[in-house]
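All protein chains but one are shown at their positions in the complex.
In this document, chain identifiers A and B correspond to the written order of the chains, with residue numbering beginning at 1 in each.
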């Protein structure tokens, strides 16, 4: 095998032609990126056990393209196209290939204006302050409820117009981009006649030194006169030897309220990162008071490199009343109300 | 963040193996390209107004890969895969991911033979001689009709075999590739038993100096004994300070005829490109004589760079009789016959 390169280059196309001249204009840079995550998973729902080769125990498998262009005068344009897929079967979302993110941006000293499909500001805290990052059998998102409101905006919104603050107080910042210094963004999504799609939300946070705290709020129009509302607050503190984090999330729709309180920790030990979480979900209103649930999970990742990790997780949910929260996603076994759902998984995650 | 590159390179794959050896042969060059275009759009159809975050006001959002290979002796092989998507939601065409173009070519001094799915020669003039390039609220394609013939070949054809002339009289040519000097191509598409898919068409043009003129003709088999036929003629002249263009398109199916006459202009003013168009559609035959329509649109693009533009457009269509042509595409509001459809949009377009 030779060592020649498939250099991704713009072609002169002198003979094999282009219909639109636009693709043949100025210099460009495009990054291809993705994650493949496959695991062995065993889940017990009530009395039923199912063993699977599953996806997404540590990170959401994804595939995408993104790029930026320097426009001069401190202005930047950019795009981001990112889709989900399930590497255990090769399946993608048939209708929404770029369903994780599909945006165009204009950024400068004023901040960033971003248009398209993206994560909702009312969601970000739920992921940021979960030691399992809302993925796999320990995901804190499992207990969060849309309360049957029909809102499709809990995690992402179509047709959104968002504004992100520019970097503020980010000197010596060790936090992730967009969660650094004083940070925040607001987003409005057009409903376009689809019930449960019209959205307004915002998030404001402060991450300096060992501290990261943030609040999020959102409201979505539904088919009734009641809006579906989300409020949350998250905080983390990095003690170097370990990191503590907590989240409070409140969903409301009419007389119904659903509260989730989570506490978690991560402990780096060499190439291991131990992770633990405890959560409780508390339903109230319209005869749902008894439908509570508790979740706990422990696990660890083991870094083979910055991009490649092995991992293992054990997750456990006990449901009360008519609650039926289940760990992971099960195509073949359903969970009766008030039962226990638990499972373990170990897998391999590779990012490119 | 480091500055390391994700160089797209062929891998030795010494341990992670390839089943087919073919992908491991000779040097190659592949270009990734695309356009993301999102806008704010407000459309009034009759009495109904709908506001959207929409796609494709200035350019059709797209995503693709193309490449060429030099075979020696003046021969070139090439491929082109290009799909449409809607960046406001991340949606793609579920069944036809590469629905905009999917071709393989062999080119040389004899011209180019191109196989697969591509734009139809009977369509190209409709796009070329429209100041809005057949996109957005000013699109001249809106008034063009397939007359209920069931022909699926108005814009693109599946299963096509096309032949393009080689470059002729292209010295000092400032026109776009494939529309330069004496240019032309013919295309035949196999119907494969699907009614409305079997196609024959051709185009011939001449673009030298300030002038560009072209004629197109096409015929498609339908479920009846009548073929669906298209004839068109376009011309443009660039006066440097401004450019004028005109299009005449005639669709015919049995006793029905539909004629569109368009006049347009573009005016470059610094980074602005002002655009204006007027069109009239004239139906005749089988009681459709009164179903006419008129369209006008004005707008401008503003170049932030060669690849990135802001834009705004206002479009207006007045329908007569049973005509119901509407600006843009509206998922939630339908237009009654004989009513006015109008709207404005402003957006951001980025090509990569």
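One rule holds for everything that comes next: contacts are C-beta pairs under 8 Å (C-beta built on N, C-alpha and C of every residue); 3 or more make two chains touch, one makes a residue touch a chain.
Keep in mind that this is a model prediction, so the values were computed, not measured.
Residue B:98 is the one among B:63, B:98, B:206 or B:253 that touches the chain missing from this view.
In the complete complex, the hidden chain is touched by one of B:36, B:81 or B:281, namely B:81. Of the options B:30, B:165 or B:215, the residue whose C-beta touches the omitted chain is B:30. The set of chain B residues touching the chain not shown comprises 1-11, 13-23, 25-26, 28, 30-33, 65, 67, 69, 71-72, 75, 77-79, 81, 83, 94-104, 106, 115-117, 158-161, 177, 189-190, 192-194, 352.
Where chain A meets the omitted chain, the residues involved are 1, 6-10, 12-14, 24, 26-38, 40, 50-53, 59, 63, 66-68, 76, 78, 80, 85, 87-92, 94, 97, 101, 105, 107-108, 112, 119, 124, 164, 176-178, 304-308, 331-333, 348, 350-352.
Assume only the chains that are shown with their structure count from here on.
Computed from the mean C-alpha positions, the centre of chain A lies at a distance of 36 Å from the centre of chain B.
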